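Worksheet: the structure to be examined is printed underneath.
All protein chains but one are shown at their positions in the complex.
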Amino acid sequence: MSLIALLTDFGLQDNYAGVLKAVIANINPEAGFVDISHAVRKHDIVQAAFLLKYSFNYFPKNTIFLCIVDPGVGSNRKGIVIETKNYFFVCPNNGIASLAAKDDGIKKITLLENNEYFLKNISNTFHARDIFAPVAAHISQGVVTRDFGKNISHIEEISLPRPCIHPNYIEGQIIYSDAFGNLITNISLEEFKRFCGTKKFSAYLKRKKINKLHTSYAQAKDNEPFLIEGSFSLLEVALKNASAKDFFGAGEYEPLRIKK
Amino acid sequence: MSLIALLTDFGLQDNYAGVLKAVIANINPEAGFVDISHAVRKHDIVQAAFLLKYSFNYFPKNTIFLCIVDPGVGSNRKGIVIETKNYFFVCPNNGIASLAAKDDGIKKITLLENNEYFLKNISNTFHARDIFAPVAAHISQGVVTRDFGKNISHIEEISLPRPCIHPNYIEGQIIYSDAFGNLITNISLEEFKRFCGTKKFSAYLKRKKINKLHTSYAQAKDNEPFLIEGSFSLLEVALKNASAKDFFGAGEYEPLRIKK
Partner (left out) sequence: MSLIALLTDFGLQDNYAGVLKAVIANINPEAGFVDISHAVRKHDIVQAAFLLKYSFNYFPKNTIFLCIVDPGVGSNRKGIVIETKNYFFVCPNNGIASLAAKDDGIKKITLLENNEYFLKNISNTFHARDIFAPVAAHISQGVVTRDFGKNISHIEEISLPRPCIHPNYIEGQIIYSDAFGNLITNISLEEFKRFCGTKKFSAYLKRKKINKLHTSYAQAKDNEPFLIEGSFSLLEVALKNASAKDFFGAGEYEPLRIKK
């Protein structure tokens, strides 16, 4: 069974995600599906790229990632398939798969040009259904990527903000907030430890102070925010059984400053 | 693998959609599932019928559609399976599958009467689990529809509102709003073009004016609403990277008037 992993900003209210799977099943009835998320913030390519970067390597070799956040649909932005060391990424060439593909090692980038592999009628507004899903299905059936079109040598790239690490402070930021209200920063535990070891520290988020680093949620006291290495292997600002997002009134792009 | 497509108003909060799949897997472990949507507005048969009409023909031949918006559960409304040219629709006889089934071509309508194909205990409130899901599963295993009960000659039907096309104006309406805030009208691009060709037009939605027709979102200026042929092959009122629903404060059933 070929596995197709889906990541979109379509939500689950409409029939859009279901229709993608219908199109694929119509070409390859044996394809299996795993939804990474359909709840990427609308039009937010960076958030999708972040989620993909921290998801792809849990999937089996040869998984085909169908990644669609596509505000440029119908414009002259191109559709591509990126073949990496272990995977295929089918997506608009807008950076959505650039972080994951580079992490895995890009082998080949192919433009989606050959309409033999598309639906017969191509809309201007839903290439996910008309182009990207059929191409993913054909890859799952063994069509080789050179059959889709010309190779290109570079993809559009996006980048995540990096923390500034000074001798006296780290200035990072929140790059994702999850449904538990955990605030994921762009600072790794390693960067944090290199900066202040096991010594005391003070972190500030929206003028509120955090001075605890825990290794589990259960260690913390109620209503006391803390830092923890979370499931993205990044430092998170968290509360025990409560939402740090609500506690701090902070969301993505909020700066976090750590001092010794 | 037999494919069963699900369309309900159950939402994904409760265990209801999962239990439908459990019941099916218990009868046919090889059945595959695609969720069209479980977020139909509660009790809104017309919205479900609309989504089904614009989804079904992307699915493989012989897909079994399990369509459940069922405010009449436990009353004397009947359960049916509709066999069409390419598909099976298992549903209460309340019009939910009528648009899709007529589009595909109805071959046979069978009442669900034979409790040999139901769960042993039939509740009064959850026939989706106790009757419709088991029937769908049995169809996926090759049970022929005549085994479920008597044939009937007509199904309950619903209809979508049609636009009024006058020599001087088109009066249509919003029939669906999607999660992007696109407002899908009941006017086709063909009807629009027959009315005003490529000439100037003025459309009014809640007293706000729209006078652009675009072929992609990317063509538009920020904050300027426009018409576009969307993924339902219907004209949509849209904004670039923003919600027309919020911009206009308009939802389903709102009239839209187009003048030359």
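We call the chains A and B, going by the order they appear; numbering starts again at 1 in every chain.
Going forward, contacts are C-beta pairs under 8 Å (C-beta built on N, C-alpha and C of every residue); 3 or more make two chains touch, one makes a residue touch a chain.
The model shown is predicted, which means the values in this text are computed figures rather than measured ones.
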Among A:K21, A:H38, A:K78 or A:R129, residue touching the chain not depicted: A:H38
In chain B, positions touching the absent partner: 10-19, 21-23, 25-26, 29-30, 33, 42-43, 71-75, 77, 123-126, 129
Those residues of chain A which, in the complete complex, touch the missing chain: 1, 3, 5, 7, 12, 32, 34-39, 51, 54-55, 58-60, 63, 178-180, 215-219, 228-231, 233, 236, 240-241
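Going forward, only the chains that are shown with their structure count from here on.
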Gap in Å, rounded to a whole number, between the CA centres of chain B and chain A: 30
